[in-house]
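Structure in structure tokens, see below.
As you look at this complex, bear in mind that one protein chain is not there, while each of the others sits in place.
Right, chain A next:
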Amino acid sequence: MADDTSLCSEENQKITTEYYPSVVERYFTSGYQVNLPKCWKKGTDEPSEANFNDVRILRHSNKICIVTIAPSHPLIKQAETYKVTGISLKVTEKLDRSQNQVHGKRKRGAHWLNPSSPLCIISCEDGSRHTVYCGIRGSLIEINPRLLNDPSLLQKSYETNGYIAIVMPKLIEGNQIMDSLLNEEEYQSYLRSCSKQTINFGIAADIPS
């Protein structure tokens, strides 16, 4: 080692074996939107058929939200089966998310998103295509541009560098955004109830004809 000095005692004192929260844990609260695009509403009967097209919403204390795929998503749960090969931002005939351009502090010109708005389409080695939906209402600030060059990020680090998009909710809706989502506990119990059912990934993966 070139530099092998040690920290001063004051600093050594601070460094204990205590738990250090990660960046996501420090600044964000997370919520889940499951069974997209027809999302399952909290408090109603559990869906008869879960499609596991789930997203996780990380909400920063400044109300900006990061959309990632959820751990229950087939791309994560069955990463072996679905190997990501590419990502397309052209979500419908007319709608291309790569056209999204925001300007200024207020982020003018952003695409407006609803919970069921598609963000991107992920294609896998086996030919299956998975649409990722937004899960919340807000303006699209950006689709993670690094996913286009390196789609493998999506499976390698889906919670951090492999995020899908950044969405800014309306200021007045900012506080309520988490209310419509499942919290960690609700999400886990939802997953337990699903595991008893027959899992049909066919809905999530739109296999081209």
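We adopt the following convention: contacts are C-beta pairs under 8 Å (C-beta built on N, C-alpha and C of every residue); 3 or more make two chains touch, one makes a residue touch a chain; residues count from 1.
In this text, contacts and distances are computed from a predicted model.
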Of the listed "Chloride conductance regulatory protein ICln", "Ribosome biogenesis protein BOP1 homolog", "tRNA pseudouridine(55) synthase" or "DNA sliding clamp PCNA", the name UniProt assigns to the chain that isn't shown is "tRNA pseudouridine(55) synthase"
Out of A:29, A:81, A:123 or A:160, which is the one that touches the chain we can't see?
A:160
Contacts of chain A with the absent chain, listed as residue ranges:
1-8, 11-12, 14-15, 20, 22-23, 27, 60, 62-64, 66, 102-105, 107, 141-142, 144, 146, 153, 160-161, 163, 166, 168, 175
